[in-house]
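Every protein chain but one is kept in place in this view of the complex.
Entry: subunit A
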Amino acid sequence: MADAHITATTAPVSAAGIVPGGASESLRHESAAMHVQGTASYIDDLPEPRGTLHLVPGLSTRAHARIVSMNLDAVRQAKGVVAVYTAADIPGENQISPVGKGDEPLLAKDIVSFYGQPLFVVAATTRGAARRAARLAVVDYEDLPAILNIAQARENGSPLVWRPMEMKRGDVLAGLEHAPRRLSGRITVGGQEHFYLEGQVALARPGEEGEMHVTSSTQHPTETQHMVAHVLDRPANLITVEVRRMGGGFGGKETQANACACLAALVADRTGRAAKMRLDRDDDMTMTGKRHDFVIDYDAGFTDDGRIVAVDMVLAARCGWSADLSGPVIDRALFHADNAYFYPDVRLRSEPLRTNTQSNTAYRGFGGPQGIVAAERVIEEIAFATGLDPLEVRLRNVYGTHERNVTPYNMVVEDSITHDLLPALARRCHYTERRAACREFNATSPYLRRGIAITPVKFGISFTATHYNQAGALVHVYTDGSVQVNHGGTEMGQGLHTKMVQVAMREFGLGTDQVRITATTTGKVPNTSATAASSGADLNGMAVLDAVRRIKRRLVEFAASHWNVGEDAVRFAPDGVHVGEKVIAFAHLTRQAYFARVSMSANGFYKTPRISWNGDTGQGRPFYYFAYGAACSEVVIDLLTGETKIDRVDILHDAGQSLNPALDIGQIEGGFVQGAGWLTCEELVWDDAGRLRTHAPSTYKIPACSDRPRVFNVELLENAPNREHTIFRSKAVGEPPFVHGVSVLQAISDALASLDGYRTCPRLDAPATPEMILRTADRLRCGQPAAG
C-alpha cells in the first residue's frame, strides 16, 4: 500500500530546492484572488443573523462641558428604534482605557471631554433609522474651558496624560555651552488621520449563558476581548473575539476598535439580538484618535565641520482627552529623536499633554517618525550653518560600528549600516549630480524651484513594553495532509497571513493549496499581543515555526520507526517526504501517523530574546535589532501657489533576508506614499470650538494616484540577512519605510532654500501644504526668522 503513494508530488521544486512561494520567496497575497473579485469578506459583508440591530453612536457637540441634561425621548420614539443605551446601562465597568488608567469612559456620563465623544448608542432595525434617530437627542451642556492644542495646554498648565520621559547621557548643558557652534529652533509636525478604507466595525452575537462572540475589525483581539469582558462584567472565557481581515489598520485599530466592539456587545447583551456597529466615515473621523502632532524644541551644539557635540530636545505632543497609548507613543518619539545619528551629550524630554480633542493613538511608526523629523531638522540646520551638503553632515554623524555607537537610552547599536547604505543609494540615484542640476535650474527659474534630499532611517524593532514581545500559534495537520495555520497576529493588508502560510509551506514542503490560514480568534490562540510595532511576522512567524517543528518532530520520529530508517533520513521537501530512499506523499505520511495515534496538532510559542527596558530610568536594550533604509526624493515646488510635485524617489531598504520580497516592496511603496502624504497634503483642521473640520475625504486629502512619485525606484538591500536570529533572518517592514516620506519634506525645504541663495535653513514645518510652502517662501523672501 505504501508504494502506491511514492510518486505523489504536490509542489514543483524551485531552483533553490525549496517550494516555490515558500518563505523567502515572492508569493501573492493569500486573499488576492478574493480581493479582486469582491469575495473577500469584511465584517459588514458577513450575512447578518436574523434580527440584527444596527447601532449608531450619539456624539457630543462640545469640546469640554458638563452634561446638564440629556433628553433622549425623541431618539427612543423615532421610527425603527429598538433601544437606546447610556452609561447607566453598562453592567460592568464603563471604562475602556487600554493601559488601565481608568480615564476613558465608553460612554460619557457627566462630563464630555472632546467634540465627538460618544454619549449614547441607538439600536434600530436599519442603519438609516439609527442614523436619523441619533440626531434627535436634546443635550444641555454647561461649557467648561477647553484646551485644544499644544500651545493652549502649555499656557494653561494642562496636566500630562502620562509620566514624562527623560533620556540623557553626559552633561548636555556643558556640552552645548562648550560646543564651537550652537543653534536652537522649533519644528511643528502635524497629526494624521489613518484613513483605513474600511471604517471601524464590529458585529456582536450573544450566545448561551453570557457568551458573547464579537467579530471586530481590530488589530488587538485579546485587548478587545478584555474590554468587552470588563464592560459586560464577565470572565474572559465567555468572550470570543474574531477577525479574518481588516480593510486597513495602520495602528488605527489597535485600541480604537474597542469602542465599537464594546457598544455592539452591550446592545447584544441587553437585547439578546445580534448587534452591528459600523461607523459612518464622519463619525469615525470625529470620534477616533489620530497620529499625535508635536511641537519639538531643539538646541544643538556642533563643530565647524558639522559634527554633533550635544543635543537637547523637548518633544511636546497633543495627546487628546485620555492617555490611550500616548505614553509609549511619545516615548518612541524620544527613542527615535536620534534617527541614525550619534549624539555625544544628549537630553531628550517628553511632554505628553492632555487636550480636549480626540485621544491620539497608535499610527504606523508610533511616534518614531515625529522624532525622526526633528533629528533630520537638526541635521539640516547644521548643514545650512556650516555650508555643507546635508548628506555630508549625515555621514559625519551616523552611528559607528565600534565607537560612537551608543544611543541616548544606552543601547549599543550593533548592526549599524547607515554609513554604507547612504552612500550606496546616493551613488545609485546620482544624488550629487542631480543636486547640482537642481541648483542650476533654480538659478534661472522665477516660479518653479527644484529640491532634492536624501534621508536615512534607523528603526527600533520590538514593543518597548517588553511583555508584548510574545506570540502564540496553533497548527493543525489533518489526516489528508492539509494544514491549518492559526496565530495571534491579524491581517490588515500587510500580508502577515501570507508570510505565515509561507513559513508552514517551507517547513512542510507544501504548496499554497495545502496550507490554509484561518481567521484570528481568541478561541484558538489566547493572550496575544497587538499586531503592531512592525512585529507581526517576527513574533508570529517564530511561533508558527515552533508549532510546525513540534509536529515535524513527531512525524519524523514516527516515520523513522515506521519505515525503519534513522531520524536524520527523514526530510520534508517540495517533492514529498524523503524517508530514506523513498519519497512519499505528505498525505500518506499523515494518514499513517494518524493510524499510529500521533498527535498532529501543536501550539507554538515565542518570546523575543535579549531585550529589556526600564521606563523609569530611560535606559536599557528595548530593541532586538534595527531596520534600516534610505530614500532620496526630488520635488518641484510652485512659488506662485505653493503646490508640490514629487518627481522622483529612490529607496534602498533593509528587510533582512526578506520573507516575501514582493510584499515587502509593497510595504515600502505604500509606506513611503503614506509618509509623504502625512508631511504634505494631509492636514487636520479643528475650529475654535474644538470641532474637527476635516472629517471626511472631501476635506482631508490623502495622496491620490497622481501624487505618487513620477519615477519610483524601490530596491531591497541584497545579501543582508538579519544578524539576529529572527524568522529565516528577515527584518520587520511595516513601519520603517513610512519614514522615507521625510525625504520629501527635506527636499521641499531644499527647494525653498533657493529663495535666499541657500543661506538660511527654511525651517519648514509639516505638513508642507501649499499654504505652508507659500508662507515659508514669504518668510524667506522677507528675511524674517521662523516663528517660535
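Basically, contacts are C-beta pairs under 8 Å (C-beta built on N, C-alpha and C of every residue); 3 or more make two chains touch, one makes a residue touch a chain; residues count from 1.
The working rule: contacts and distances are computed from a predicted model.
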For this session: Have a look at "ABC transporter permease", "Xanthine dehydrogenase small subunit", "Thiazole synthase" or "Hydrogenase expression/formation protein HypE" and point out the UniProt protein name belonging to the hidden chain.
Result: "Xanthine dehydrogenase small subunit"
Problem set entry | Touch with the omitted chain, as defined above, among A:Phe558, A:Phe672 or A:Phe728 | A:Phe672
For this session: For the chain that's not shown, point to the residue among A:Lys109, A:Arg131 or A:Arg186 touching it.
Result: A:Arg131
Exercise. Which listed residue (A:Glu683, A:Glu724 or A:Asp765) would be found touching the missing chain in the intact complex?
Worked result: A:Glu683
Seminar exercise, completed: Sole touch to the unshown chain from A:Lys168, A:Arg281 or A:Arg516: residue A:Arg281
Exercise. Mind pulling the subunit A residues that touch the left-out chain?
Worked result: 28-29, 31-42, 44-45, 126, 128, 131-132, 135, 194-199, 245-250, 280-282, 445-448, 492-495, 636-638, 640-645, 647, 650, 662-663, 665-666, 669-674, 681, 683, 685, 693-694, 696-699, 701-708, 710-714, 769-771, 774-775, 778
